[in-house]
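Yeah, one chain of the complex is gone here, protein chain that is, but the others are all in their spots.
Moving on to subunit A:
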Amino acid sequence: MSAVADTHAQDHHHGPAKGISRWLLTTNHKDIGSMYLIFSFAMFLLGGSMAMVIRAELFQPGLQIVEPEFFNQMTTMHGLIMVFGAVMPAFVGLANWMLPLMVGAPDMALPRMNNWSFWLLPCAFLILVSTLFMQGGAPNFGWTFYAPLSTTYGPPSTTFFIFAVHIMGVSSIMGAINVIATILNMRAPGMTLMKMPLFVWTWLITAFLLIAVMPVLAGVVTMMLMDIHFGTSFFDAAGGGDPVLFQHVFWFFGHPEVYIMILPAFGAISHIVAAFSRKPLFGYASMVYAVGAIAVLSFVVWAHHMFTVGMPLAGQLFFMYATLLIAVPTGVKVFNWVTTMFRGSLSFEAPMLFAVAFIILFTIGGFSGLMLAIAPADFQYHDTYFVVAHFHYVLVPGAIFGIFASAYFWLPKWTGHMYDETLAKTHFWLSFIGMNLAFFPMHFLGLAGMPRRIPDYALQFTDFNMISSIGAFMFGATQLLFLFIVVKCARGGEKAPAKPWDGAEGLEWTVPSPAPYHTFSTPPEVK
């Protein structure tokens, strides 16, 4: 791929506006991308501090620090903030920054709507976080908000939670529409679909998933709202409804949602592994088809989250086999990454460290997922800490390491400076050790029968819980180091060349670092 970069600002285009209006009124994909990334990191710290409360309470058996009622609010808010406030916006931020650069577009397809998508998020989370201070407390029914816990027995703030989810949904849908329109309509001449970088491909498919399932989430919270305030009986068997209906509709959203949180990481990791192996990615086409297959399968596996709810045998078998089938395209991806590294000229800068850890640890998370997918075995694991271990292994070293790897990979392009490699490697090793200490013992706890979402536990679980808490504190504190590294890099440091990684490929490396405020006002030619 070679290209001619258009680097000078065009006639009526100026640099960024001054002051706060630059951020409030902007239509620039780079500004909006930065805002998404900063917002998601703030939410990461907020959700993370809630995790610290949870781990502090679980450091010892018995109740020490918080009331069980508040503990439940913490688990709920931690989950909601991390999923909707930290991971999803971080990937949208990466998409905003990188997609126009990668496809050679002047900006996102619909720049004003792009800004609205972003600003709705602080609005939604203001409402969500304000529920902590409301009478009756914040939502306390888990991030999955199962009915009737969230309908009949939910606190009054549930209504505000519902509207916050609606606003997040509007934001996500508009963001996804923008991504699809940009990718399908704004590619530089010559960039055919099968020449698109993988991050672009994975985001195209992620955006499709978002548009397909966020409205379903809106539907299920609307049914909750009707049950709470208007006397309908969707989730009440006394009126002929069914609480299990809630779980079906929720997980029809929820399962594609977990792929929404991991597919963009797959794309970014593909770039990083290839760049630091100094080899083209192995099996580009099979990577694309694998992501497509994962996305299609994600629509027909949702009930594996609810094997124990009581389901006909045929249903259990179908959802079990469909789920196991996902291991095939995922395996294709893992083997392709490994094969890309095979006999490559490897170097291990921070992005590569995070990427390699991603491949190994995400695979562990995938394997525990296979264990959970086997219906008869799931009866034992269901609602134990094994489940907590599983999804933290796919989300922390999966989604979040993917975000860290991307951040280090593209920070030179964003700031024009190289980050501090020593500190970044320290950040990696502390995160790696802390995260494994925090989540690996949870497998044992879960297999031994410790239930999730509980502030107290039996004495025999003490040691593993202490280890887990120490690891969690370590992981949490380490993220302040990440903040320091990024601030330091933004303020100065070694000048970054246009292409700081010698193995990297793509249009984004043809523009200078930092990328000018406006890039590709005339599209480059891709051969």
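Rule of thumb we're sticking to: contacts are C-beta pairs under 8 Å (C-beta built on N, C-alpha and C of every residue); 3 or more make two chains touch, one makes a residue touch a chain; residues count from 1.
One rule holds for everything that comes next: contacts and distances are computed from a predicted model.
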For this session: Among "histidine kinase", "cytochrome-c oxidase", "Branched-chain amino acid ABC transporter permease" or "Glucose-6-phosphate 1-dehydrogenase", go ahead and choose the protein name stored in UniProt for the chain not displayed.
Result: "cytochrome-c oxidase"
Exercise. Who touches the missing chain here, A:Val216, A:Ile359, A:Ala407 or A:Ala504?
Worked result: A:Val216
For this session: Touching the absent chain in the whole complex: find that residue among A:Leu37, A:Ile54, A:Met74 or A:Val249.
Result: A:Val249
Problem set entry | Absent chain, residues of subunit A that touch it | 10, 12-13, 17, 21-22, 24-27, 105-107, 109-113, 115-116, 119-120, 123-124, 126-127, 156-157, 159-160, 162-163, 166-167, 170, 173, 176-178, 180-181, 184-187, 189-190, 211-216, 218-220, 222-223, 225-226, 228-234, 236-242, 244-245, 248-249, 252, 310, 312-313, 518, 521-523
